[in-house]
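With one protein chain held back, the other chains of the complex are shown just where they sit.
Coming up: chain A.
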């Protein structure tokens, strides 16, 4: 859990907002409250770590609407829905739209806090992944086209000789390329290089 993570609370009911802040802050997490989705959107900027605590029923933009709006914008802020009694259907909808969790009022404080922690955890992991992927992408960008080819073949499990035959160069040259790839990718072992390649290719779109 990082210390700069914030729990964003969006609820139209002032009492609810304040009481939630009171409760969450009691665990030492930082909380920011917003009386409506619009206010939240106006102040939020992408990249802020944390999670979003949303009331489903709100005047103006509802919790569900805000959630879908964020998804459209590509913000991967984890969302926890707070629903009132009998809003189970809505909660299901929220979950389907990608909410991390939903909590029904009246709720047990432990449940809420556990849920928040999980969400922050998820957020952190996600961010780390994203950072690693960005790093690998940066390193990959340093490779020459020939080195790209060599790396692709190496990670594909081909031997130096195979690569040399395929590219029409000597094994020595392949050896040299390979050394340079390892160096540029800052990979200590072949296994690490393969992992990098997997990360880079697995979630390609995210790195762009």
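What to note about this one:
Methods note: contacts are C-beta pairs under 8 Å (C-beta built on N, C-alpha and C of every residue); 3 or more make two chains touch, one makes a residue touch a chain; residues count from 1.
To be clear about the criterion, contacts and distances are computed from a predicted model.
Here one chain is missing from view; checked against "Carbohydrate ABC transporter membrane protein 2, CUT1 family", "Cell shape-determining protein MreC", "histidine kinase" or "WD-40 repeat-containing protein", UniProt names that protein "histidine kinase". Contact with the undisplayed chain is limited, among A:38, A:65 or A:109, to A:109.
The missing chain, though absent from the display, is touched by one residue of A:27, A:144, A:170 or A:201; that residue is A:27. Although one chain is hidden here, its contacts on chain A can still be listed: residues 13, 15-16, 18-20, 22-23, 25-27, 84-86, 105-107, 109.
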